[in-house]
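With one protein chain held back, the other chains of the complex are shown just where they sit.
By written order: A, B and C. Residues from 1 in each chain.
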């Protein structure tokens, strides 16, 4: 097998419990996003577009949907003879099996997989961020500086900085300090959870981390701080562009709404950096005579008789006559009956909303909380769902 | 997704500890066999040749080699858009993760996978048997008899019957009794570990089995006996042809030697029932001027300067001048120096035997025990390895 | 299940679609917002379980090869069986016309294939048909050949018409009659044994005959048991530019949309990884089919927009078909127009065609 200069390991094992009902049966990276995609599409497409052709996806929680979705990787042109996508679940060794204890432990347990490709560098990625990034450019940056590790960073609003892992850097972008969720941040450069390591060095730290019983075996909490304590050449790679950690229902909703700006900062139409995904087999959508659509994204296979305003509509959605959808996200195959009002809501896949329902707290334009209807829910006619609680 | 009439579940999780050093780093279904194949190729090829296109492979022990080997299933033409091969490792649910406790539990834990394909029938297979079988014919048999379950059986020599699960059948092939490894067998019809179930019925029994705390969650020990106790219509499907459970080193060696008969009962050349496998990229093998080859199988990429007699040679093997190989199996990329004698041995992949070594107990033709050299072993020159112990 | 192979015969008169077939074979003509004509017959075959499909092409088939690629979208990228594009591969000698010769050139493809039964079809009949039912009918009738037809009372001069007796046996065949008495219009789909097809091809060729229907079927009608299988679903026969426009507009009926795309199976096509269609603040769109990748900020009625069409503010479009990546700049107005791929309509331009004579603008035109 060819020596692979750089391979990518995508951490996709998290349950994403803050996404509530949306992750009851699927892992967070498999949650639908943007009218067409699943969250992990962005990371996988970044890999494909960056020319990386060996990608390990570390799964643990409810992997079936993700496994089935990733399949043989052909949607991202990653169905390669050598390399390609490999889904890496926990497994049993001669002396028994062990679940992944943390992000670093997950990679540690797959040292054999990495060594089989004999890479110079390993790129560690999260499967649950929305962004477009050329990892090849980051690798060049890493090599030019002869860094031991490089961490991609983004400027976040100062008031949010304490939610992130914050880097303090010198004028060469060398990292001098790393604060995980600092109460009083001294910089607003947040780690994006995108790391490039020289493999021999990472391997050594993973082994040391594993041997440390007090470690929680996490990259951000353990491995990076330990590296910073003993190594000099860790660099921050400044990124500017759209980046969103869709860790909560509100941020998931916001990220969807971000796509509806006149010139969204995340351009899904860019021809040289396509976001690949599994394309369902659906005809173009049909808009009926009485339909009104504006400021929205609509995918194929939908039939719309009603009004869609400032919303994101996934494939196979049916919207009945006189129904009005405002500021909402309708996931695949949602059925909306007639005379329904949906306002600031996320409706999970395959949910059925019968006629004359009102989903959401108030009228469009009002300041409201988000309403979430679970995957597969069946809301009977004339129901009112207007709570912050998730149905 | 189309309703799949029948899907196959291959049990490939076993460690195969009786194969000793050969399964230290790979699961038993991934052990090389027949100069070219891995054991699981036979089951996968049977599936492909029987027209089954949805196959789940249940893995647990050291799955990396198997995962990498099966890859996207394209070697067996199972890289399909719908269905194809899916590797199914244990995983974590909302309430935690659980390893596979037994064969029945492994299938139980993947009920979601099976239901996603909505099959009428489920075929349960083992990944560690060597045989060719048309499962479509067995399914027809099952349907014709309107059976609840059908179990493939083969006549074994009476003196070996007590090693197997033995079926006692009536003159309609209806199973009246099942004895797991009986001391005094009343029939010599052994279960081949090939079962067809009507899915709704199997599901019900799997759920009942799971609820039974005293069960060891095994098809042979628990599910089949329970079914027999309460159902009428279980049939035996008589199979005649080559079938071998390569559960021990001796049986693995024997199965390899079986291929060297003038008309082997397992025909690897049959054009209408090809055994598919991952083909390494190797040129035709080269036999030098002084080489002598007889009664042997030799794969591509080998260079032979010595003598090969009644042996099975995998790809990439190099055999030096004046070396003699008798009654042996040389797995991929073994290097044999000059003046080496190998007699009744299995040499694991990538092993290096330096010049002037003697591997094996005696001279060819003598009654000898099998010698096994581990994968990657490096035997220094002038060594004598002649123990039943595995190096 | 019986093992059946598919033959898609692209030796079809394509000139009738005028500008749309200038640089592409009939099967490659775009339709329905994201498909090409061949997608329907090919998907129907795949949905009926066929795993070996040979596509006999004659000329202008490059766009078709691009579209089909490795056959992955139809799950036909296989080691054994799969999708075979069979070009004529001339060497020096003069070409004849007619499908017999093309079929004969690939005799070894038939020999090599393991299947006994053949479904042969063209691409001009757009429908969603369950071939399994027709195959069952073929067996039940013990027919030598089963021809599939539908009932249609339109002009017959571009159709093949069958006469049938009460048992559905074909008693007469007329090719392009000016005034047909019957309304049994051939869908140009044939089921027969591979053996019989090979015999008919060989027989015709050695007599110097060229046409499968006129020479192979009509001349042997008395010796063959040919039965008609009536398909009752929606059929769009794309045999003229007018028919192309008319049937395209019919897709704006949600019942036909449902039937054609979902009835017996899904219709597969090449994947493009386009984002969902984006509607701007000024968008007013009604009674339209819209594919992914479109960006719409104008008014569009009764129209079909293919993938990646861009419509700016102030634009007004009625009763038109806009193929892939058309771009309509501010304040342009189109009615009764068919734009081929990559057409740009500049600011303020007005174009007006007629449903009976739609205006076709050629590929890559900037107007």
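Note that a contact is a pair of C-beta atoms (placed from the backbone, for glycine too) under 8 Å apart; a residue touches a chain by one contact, two chains touch by 3 or more.
Just so it is clear, the structure is predicted and the values come from calculations on it, not from any experiment.
Q: Counting contacts across the entire complex, name the shown chains the missing chain touches.
A: In the entire complex, chains touched by the missing one are A, B, C.
Q: Check the options B:106, B:138, B:297 or B:319 and report the residue that touches the missing chain.
A: Counting the whole complex, the residue in contact with the absent chain is B:297.
Q: Out of A:77, A:120 or A:177, which residue would touch the omitted chain in the full complex?
A: Only one listed residue reaches the unshown chain, and that is A:77.
Q: Write the list of chain B residues that the hidden chain touches.
A: Where chain B meets the chain not shown: residues 34-36, 74-75, 262, 268-269, 274-277, 279, 281-300, 303, 308, 312-313.
Q: Identify the residues of chain C touching the omitted chain, counting contacts across the whole complex.
A: That gives, for chain C, the contact residues 59-62, 65, 69-72, 77, 79, 82, 85-87, 89-92, 271, 273.
Q: Go through chain A and note every residue touching the omitted chain.
A: 74, 77, 79-82, 276
By definition in this document, only the chains that are shown with their structure count from here on.
Q: Looking across all chain pairs, point out the one with the most C-beta pairs in contact.
A: Greatest number of C-beta pairs in contact occurs for A-C.
Q: By C-alpha centroids, what is the most central chain here?
A: A
Q: Tell me which chain's centre, taken as the mean of its C-alpha atoms, is farthest from chain B.
A: Here the answer is chain C, farthest from chain B.
Q: Just the number, please: Cα centre separation of chain B and chain C in whole Å.
A: Between these chains, centre-to-centre, one finds 47 Å.
Q: Provide the C-alpha centroid distance between chain A and chain B, rounded to the nearest whole angstrom.
A: Taking the average C-alpha coordinate of chain A and of chain B, the gap between them is 40 Å.
Q: Specify, in ascending order, the residues of chain C that touch 2 or more different other chains.
A: 72
Q: Which chain B residues sit where two or more other chains touch them?
A: Within chain B, residues 74, 79 contact more than one other chain.
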